[in-house]
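Dropping the structure in here first, questions after.
A single protein chain has been removed from this complex, and every other one stays in its place.
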Amino acid sequence: MAKSPILGLFKDANAAADAGDALKSSGVSENDIDFLTDAPYPEGAFGEREEKHRLYLFPFIGATLGLSAAILLTSMTQLAYPLVTGGKPILALPAMAVVSYEGTMLGAILFTCLGVIFESRLPKLKSGLYDTRITEGYIGVLASVEDGDLDQTRGILNQAGADDVKTEG
Amino acid sequence: MQEGRVLSAEQVNRDLLRSILETPKWFWPVVGVLGLIVLIAAIIIGYMINRGLGITGLNRPIFWGFFITNFVFWIGISHAGVMLSAILRLAKAEWRRPATRAAEVLTIFSLMTAMIMPIIHTGRPWRILYWAFPYDFARGIWPNVRTPLIWDPSAILTYLTSSTLFVLIALIPDFAVLRDRTTGISHRIYALLAMGWEGNARQWKLQIIAGVLLSALILPVFVSVHSIVSWDFGMAVAAKSWHSTVFAPYFVVGAVHSGVSAVAFVLILLRWMYGWQDYIRHEHIDGLGRLLVVVATGWFYFFVMEVIFGIYGREADEIAVRSLQFIQEPFQAWTIIFIVTTYFIPVALWLTRRARRNLWIMSAACISVNIGMWLERYLIIVPGLANRTGFTFSWNSYVPSVYEAIIVGATFAFVSMLLLLFSRVFPLVPLYDIKEGDILKNESVKIGRRVVPATFRED
Partner (left out) sequence: MSSHSESHYPHDMWVFPDAQSTTQDVAGKTASTPGILKLGLAIAGVLAILGVVGFVLRMTTDGFSDYGAWGYYAAIFSYIFVITSSAPLVAVAFRLTKSHWRRPISRISELFALVGVVNVILYIPLIYLLPPINNPNFVPGMHGELQIRKTIWMEVPFGAPHLWDFLGIISLAVLSLVILWVSVVPDLAEARSSASGWRNKLYALLAGHWYGTKKQWIHQKISLALLGALYFMMVVFVHFLIVSDFAMSLIPGWKDSILPPLYTVTGFQSALSIILIIAFTMRKWGGYEKYFGTSVFWSASKIQIGLTLLWTYHLFAFFITLWYGRMELEQNILRYLMFESYSWIFWLNVIFIFLVPFWILVWNPVRKTAWGPALAGISILIGNLLFQIRMFVGAFNAGDIYHLGLFKVPPPVFPDLWDVFIVLGGIGLVAFIYLIGTRILPALAVWEVKEGAMYQKMDTLYRGEYLVLAKPE
C-alpha cells in the first residue's frame, strides 16, 4: 500500500514531542517522522532521529579545486607573458601564494554553500504537506504512514494535543 | 547579558517584517533624496570619465587622493560585518543575534561601494578588465600577478562572493517566513528564494553548522582582504612610510575598529527607524561598546608601532614624511583630530557603562571613530606621496576638487540607500536567530534569591 503524509500542528513543543513518542510507539518508523519548526531547536529536543551528513567534505574538495585553479591561473598567465617586473622572478611564489590563498578560500566557501544546499535536500521542487502556521511558532509533526493507518494516526496526533491535523487532498 | 523578554513567534514576525510588509511614510522620500545624490554623483563620474582625471585635484606627485582614501575607508567598514557575526557566532555570544545580518549586509554594500572607487580612479574603467582578469586571449596580454594591485580584485571578489553567500544561506529560513506571509507576485519570488524550505530537523541542523563553518572559513578571508589592501601600500618602497611590515595587521585592526563602530551606529538607526526596541536593546549596544574598547586599544598599539618604527631607522626621507604628518601644516591639525577622534574621545566615553547605554553618546562616539579613521587613511596616503623624493621633478600639494568631494559624499548616500532598499525586501534582523535565542533561554539557574540569565548550549 502507498504511504501518505499527515501533518499535526502543535502550539506546545512538549505536546509535539509527546506526539512523536506516541507515533513511534504505534509503530511508525523514526525515519518517517519529521518535526517542522520555525527556529532551530537544539538537536534531539523532540527525540528525533539523528541526521547524518557529509558537509565537512565539501570545503576540502572546494579548497583543493580552488587551490589548483589558482596555481594554474597564476603560473600560466605569468609564463604566457614573461615580462620581468620589479626585479622579481617570473614565477614569484609569494605573489602567487596570495592569489592562490584567495582561490583556495573561494573554492572552499563556494563548495560549502553548495554542500549546505545539497545536504539540506534543497531546492525541494515538489512541495509536500505544509502549513503556514509553522512559521508562526506552531510545530509541525509530519509523519508518513500507510494509507490505511491515516485515521489511526490522526487520532494519535489529536490525542497528543494537536491544534489541527492535515492530510493531502 | 540577556535582558529582553521572551516574545512569541507571531510577534517576532510582525515586528521584524514590518519594514517589508508595511512601508513607513518616510521611506520613499528618504530613498528618493539619497537616490538623487547618487544620481548626481553618477553624472559627475560620467563627466570625469569624459574629461579625464584632470578635473580632480590629483597632480604630481600625489596620484592617490580622496578616491583611494575612500576605497580603503569602505573596505574598512566592510570588515565589521563578517568579523562581528563570525567571531561572535564562533564565541557563541548570545547578544550577537540581532546584529549579525545588519553587519553582514553592511559588509556587502560597503564592499561594492569600495570597489567603485579604484575603478573610477583609473580614469578609463573599462581597462580594469584586462588588468584584473585573464580574458584577453586574442592579444596575449595577461594580468601581472606580481603587482599587489592585482591581488586586490582577487581578494575583494572572494570576500564579496563569500559574504553574499553567507547572507543568502542564512536568509533561506527567513525567505520561508516571508513566503508564508505574502501573496501574489512577491509570494512567488519569496517561494522561489526559499527553495521549498520547510524547517525540518535536518535543514536546521545544516543551517546551524553552515553558520559556524562559513564563519570559520570567512574569517581568514576577511583578514586577508584588508591585509592585501595594506600591501598596495606596503609593497612599495618609493613612498617612504608605506614600506612597513606592520601595515597588514594595523590596517585590519583599524578596519575592525571603524567597522564595528559603523555597525553599532547602523543598529541604533534601525532601532529608531523601525521601533525595534525589543530586539536591538541597550545590552547589545553595550556589548559592542565593550568590544570596541578592546579593539580601539589594539588599534592604538599597532598605530604606535607603525609610528615608532617609522622613525626608528632615522632615515632622512622617512623622517621627512613623519614631519609632514605630525609637525607641518596642514596635516598636523588633521593628525591631531584623527588621533583624538579615533581613540581618545570614543574610548573615554566607552569606559563608562552609562555612556555605553546612552544611544546618543554611542552614536556620537561611533561617528567620531569613523571621522578619525577616514582621516587616518588620508594621512597615510597623501603625506606619503607628498614627500619630495629625489626623482620627482614637480611638486604639488593636493587639494581635492569639488567633484571628488561630491563623489566621496555620495558613497555614504549610496550605502544608506542600498541598506534601506535591502530592508524593504529582506529582514535585516534574522528572525530565526531571535526565535532560537528565545527558545534557548533558561530561567532555572537560581542563586539564592536571584535568577541569573542562562541559556542552553548545544556544544
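Read from first to last, the chains carry the letters A and B; within each, the first residue is number 1.
The working rule: a contact is a pair of C-beta atoms (placed from the backbone, for glycine too) under 8 Å apart; a residue touches a chain by one contact, two chains touch by 3 or more.
Remember, it's a predicted structure, so these values are computed and weren't measured experimentally.
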Checklist entry - Hey, which of B:Ala138, B:Ile185 or B:Val237 is the one touching the hidden chain? => result B:Val237
Next on the checklist: If I consider the whole complex, including the chain that's not displayed, which of A:Gly44, A:Pro123 or A:Gly155 touches that chain?
Outcome noted: A:Gly44
Checklist outcome for this item: It is residues of subunit B that touch the chain not shown, namely 1-2, 90, 94, 148, 220, 223, 227, 231, 234-235, 237, 243-249, 297, 301-302, 305-306, 308-314, 439-440, 442, 444-445, 447, 452-459
Checklist entry - Which positions on subunit A touch the chain that was left off? => result 13-14, 17, 20-21, 41-47, 86-88, 94, 98
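Rule of thumb we're sticking to: only the chains that are shown with their structure count from here on.
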Item to check | Interface residues, subunit B side, partner subunit A - complex | outcome: 8-10, 13, 134, 140-147, 150-151, 154-155, 157-158, 161-162, 165-166, 168-169, 172-173, 176-177, 180-181, 195-210, 213-214, 217-218, 220-221, 224, 228, 231, 431-432, 435-436, 438-440, 456, 458
Item to check | subunit B-touching residues of subunit A, taken from the complex the two chains share | outcome: 34-43, 46, 48-49, 51, 53, 55-56, 59, 73-74, 77-78, 80-81, 83, 85-86, 88, 92, 95-96, 98-99, 101-103, 105-106, 108-110, 112-113, 116-117, 119-125, 127-128, 130, 132, 134-137, 140, 142
